[in-house]
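I have a structure I would like to understand better, so I am pasting it below and will then ask my questions one at a time.
With one protein chain withheld, the remaining protein chains of the complex are depicted in position.
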Amino acid sequence: MRILFLGDVMGRSGRRAITERLAGLKARLKADFTIVNGENASGGMGLTGPHARLILDAGADCVTLGDHAFDQKDMLSFVAEEPRVLRPLNFAREAPGRGHRVFQDARGRKVLVVQALGQVFMKRPFDDPFSAVDQVLRAHPSGGLVQAAVVDFHAEATSEKMAMGHFCDGRASLVVGTHTHVPTADAQVLPRGTAYQSDAGMCGDYDSVIGMDKAEPMRRFLTGMGRDRFTPAEGEATLSGVLVVTDDRTGLATEIRPVRDGGRLQPGA
Amino acid sequence: MRILFLGDVMGRSGRRAITERLAGLKARLKADFTIVNGENASGGMGLTGPHARLILDAGADCVTLGDHAFDQKDMLSFVAEEPRVLRPLNFAREAPGRGHRVFQDARGRKVLVVQALGQVFMKRPFDDPFSAVDQVLRAHPSGGLVQAAVVDFHAEATSEKMAMGHFCDGRASLVVGTHTHVPTADAQVLPRGTAYQSDAGMCGDYDSVIGMDKAEPMRRFLTGMGRDRFTPAEGEATLSGVLVVTDDRTGLATEIRPVRDGGRLQPGA
Amino acid sequence: MRILFLGDVMGRSGRRAITERLAGLKARLKADFTIVNGENASGGMGLTGPHARLILDAGADCVTLGDHAFDQKDMLSFVAEEPRVLRPLNFAREAPGRGHRVFQDARGRKVLVVQALGQVFMKRPFDDPFSAVDQVLRAHPSGGLVQAAVVDFHAEATSEKMAMGHFCDGRASLVVGTHTHVPTADAQVLPRGTAYQSDAGMCGDYDSVIGMDKAEPMRRFLTGMGRDRFTPAEGEATLSGVLVVTDDRTGLATEIRPVRDGGRLQPGA
Partner (left out) sequence: MRILFLGDVMGRSGRRAITERLAGLKARLKADFTIVNGENASGGMGLTGPHARLILDAGADCVTLGDHAFDQKDMLSFVAEEPRVLRPLNFAREAPGRGHRVFQDARGRKVLVVQALGQVFMKRPFDDPFSAVDQVLRAHPSGGLVQAAVVDFHAEATSEKMAMGHFCDGRASLVVGTHTHVPTADAQVLPRGTAYQSDAGMCGDYDSVIGMDKAEPMRRFLTGMGRDRFTPAEGEATLSGVLVVTDDRTGLATEIRPVRDGGRLQPGA
C-alpha cells in the first residue's frame, strides 16, 4: 500500500495548497491512503468543522489534530460526529472524539491510524503516550486484521520521537512526528521494518516563524513584549510530509520517501 | 567561498567518522572552510582537549560547542588556550573562552564564526541570544572586513531558530541550528541572502535515541525510571550538516546544500 | 484524632532533628499518628533503607517519598518490603512499592495515607495526579472504614496544590504539599472540612538553598557553571509541618496548626 502523510496544515496558505494541489500530488505519488494533520488549518490555531470538511473533500482520508485540537470550539462537537477526524489519544480524559480508528482504502485494505501527544517540552502536561500507543498497537497487530498502521506522534523533543519510533518498530508501518512545523531529513526504515521520520513538517509558508507571519513572533523574541495576535504567513505553502510503501502481508514498510511540493523548500528526495 | 558545517559529533562513532571521512568529504565538496560542532564528542557529553585536537587535526578549521560545552572539565582550561574552539556567546558570564572569532581560510579570506544558545526549552536559563548575536554581527558587517559569517544557533525550538534566521538575514552567510541531533529538511536561502537550515543534525549513529544507545533512554521513557548511564550508540555515523556557497564580495549565500554522508540516513540532496 | 505531618527531611541535619526531637514533639502535640516525608534524608537525594528505618524508629508511623523516591537504589527493594514507606501513586507505571495504604493508630483507628506527584514545573513528566487521587479517595470514603485520610501532594506550583486541596475538600482530613522545602503560611480548613497547607516545609537547615549548602547552588546561579556536587547544609534543622485535629466520625478536620520546631524559623502558630 502507498500511504501519504502530510504535516500540520497552516492557515489559509496551507488550506489553499491542500485544495489546489493535494489531488495532483496523490495522483503523482499513486497514494492509496492519505492522512493530513489539520491542527493549525484555521487561523493557525485549531481546526473548524468547515475547514476539516474542506481537507477531507480535497482528498484526505483521515485528518489528525494535536495539542491545538480544540482551539476552535466547534471541533468539540464536530469531532464526535465526523469519525475521520482523530484527536490525540492522550489529549485529556474527557475529550470528545477518539485517538485511533481503523480506516479502509478504496480496495478495502484496513489502515489503523493513531495519534498521541508527547510529554517533553509541551505547554501543558499530558499522560504517558507510550502506554497509550502500546495498548492500541497490541489490539491491532500488524499483518493481522489491519494491513497497515500509522502513528502520528505530535511531539517536540527529538529524543521522545526517536524513542517512539523504536518502541513501535516492527509493530507499525510508519511513525511520523508532527508539531515542530519543520520537516526532518532522517527518513529511514528502522531495523524491524517501521518507517520513521522525526517530523513531517508543515503544509505552510516557510518564509515565516513556524508558519506564522514573522513580524509578531520576532517582536516578542527581540523585545520580550508582544503587541498583536499571531497570524499565519500568506506566501505559497510547501506541502510537506512522507510517502510510505508498505507490504500488505506484514504491515511493514519497504520504503519511505520525504515529500515536499511547492513553496520555498527544496523538493523531497 | 565554500563553507562546510557539520553538526554535533556524537561519541566514538562520530569521532571515527570525522577521522576517517572528513578529509574525503571536504575534497569532494571542495570546502574552503570547515566548522564542526563538537559538544558531544566525548562520551556523548562535552568535549575533552584531546578530542578537540583530534577534530581539528582531521580537518576542522573551527570547533563549536553548546550547552554541554564544559561537561568535560578540562575544556575549562583548553578553551582558553585553543582559539579555534568556540563556546556559546551567552553560555555564562564567567565562562572561559569566547563566543565568536574571525578565522582565515587558506587563501586569506576572513570568516566570522559565532555561536549562541537558545532560551526556549533548554535545561537551564541563558541570557537573550538575539542581542548577543546582534552585537557581534554589527561589529563585523558582511562584505566589509570579513568575507563570510556563520552563526551556529544551538537551540531546541524551531520557532526561535527560524526567528534567528530572519534576524540575521542579509547580515550573515549562514545561520544553522544545532542541538536536536536531527537534520532538518528546510535548507533555503532567505529573502535577503542568508542561507538557513533549522538543524544541521548530528555526526552520529541514527539507529539510536539522538545518538545514545537506545536501551537506557527507552527504559526511562517507558518505565519512568533509569538504571544506567547514557552511552553513545556505536553504529556507523552519518556525517550530517550543510554546504554553503557564498559570494566573497557580499558575504551572502548563493546556495545551500544539505550534506549527509554514510551511516543510515539517505544522502544529502 | 491528632495527626502530625512533617515535610521533607533533609540530609544529616534533618535526620538528627528527627532522631533527637520527634519523640518530644509528638508528646507535646499529643500526636496520635505521625507521617514524615523522607525523600531527601540521604545526602539530600532519596532515602536509603537504613535511613528509612531510622525515621520509623524515631516515631514516624508512615514515611512518604517524592520525585526523589528512588535516587538511592536500595529503596527499589526496600519499598517493596517495608509497607510503611509509600512512594507517589503516579511515580511510574513499573515502580515498586505503593502509593497509598491504610494504617492504624495505637487505638486501632484507621488512617489512609496517599501520595501523588504534581505535573507542573516538575523535572520530568508524571501522569495526572487528580484522577489517581480520586480513585483512592473514592475507594476509602471519609467517615466510612477509615477514620482519617491524608494526601501528601508533592508538587511545585501553588496553583496545582490549591486545586488539589479543593478537589479533595470534604473527602480527606488533610491535603498538604511537599517538595518546595519552604513552609507556607496558608494553613486553613477549607469550606467542606479538609485541612490544607500548600507546603509543609522541610525538616532541614533554613540557612541554605532549599536545605543544600549555599556555596554550590549559588555558584551555579551566579556563574552559570557548577563545580561540585550539592551537599546538605549542616546547621540545626527546623522540624516543619502541620498538626491536624480531626473528627473520627466524619474524617474531617476541626483544626490545622503549623508546626515549626528548632533551628532558624519562627515557631509555628
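Side notes on the structure shown:
Lettered A, B and C in written order, each chain numbered from 1.
FYI, a residue touches a chain if its C-beta (ideal position, glycine included) is under 8 Å from a C-beta of that chain, and two chains touch if they have at least 3 such contacts.
Every value quoted in this text rests on a predicted model; they were computed, and no experiment measured them.
Within the entire complex, contacts from the absent chain reach the displayed chains A, B, C.
The hidden chain makes contact, of the residues C:Ile210, C:Leu239 or C:Ala253, with C:Ile210. Residue A:Thr223 is the one among A:Ser77, A:Gln104, A:Gln135 or A:Thr223 that touches the chain missing from this view. Of the residues in chain A, those that touch the hidden partner chain are 70, 91-95, 124, 126, 223-225. Contact between chain B and the absent chain runs through residues 93, 119-120, 125-128, 131. Counting the whole complex, the residues of chain C in touch with the unshown chain are 121, 128, 130, 156-160, 162-163, 166-167, 180-188, 190-191, 198-199, 201, 206-210, 214, 217-218, 221-222, 224, 258, 260, 264-266, 268-269.
By our rule, only the chains that are shown with their structure count from here on.
Look at the contact of chain B with chain C and you find the same residues on each copy: over half of the numbers used there are shared. Centre-to-centre separation of chain A and chain B, using mean CA positions: 29 Å.
Chain A has residues 128 in contact with two or more other chains.
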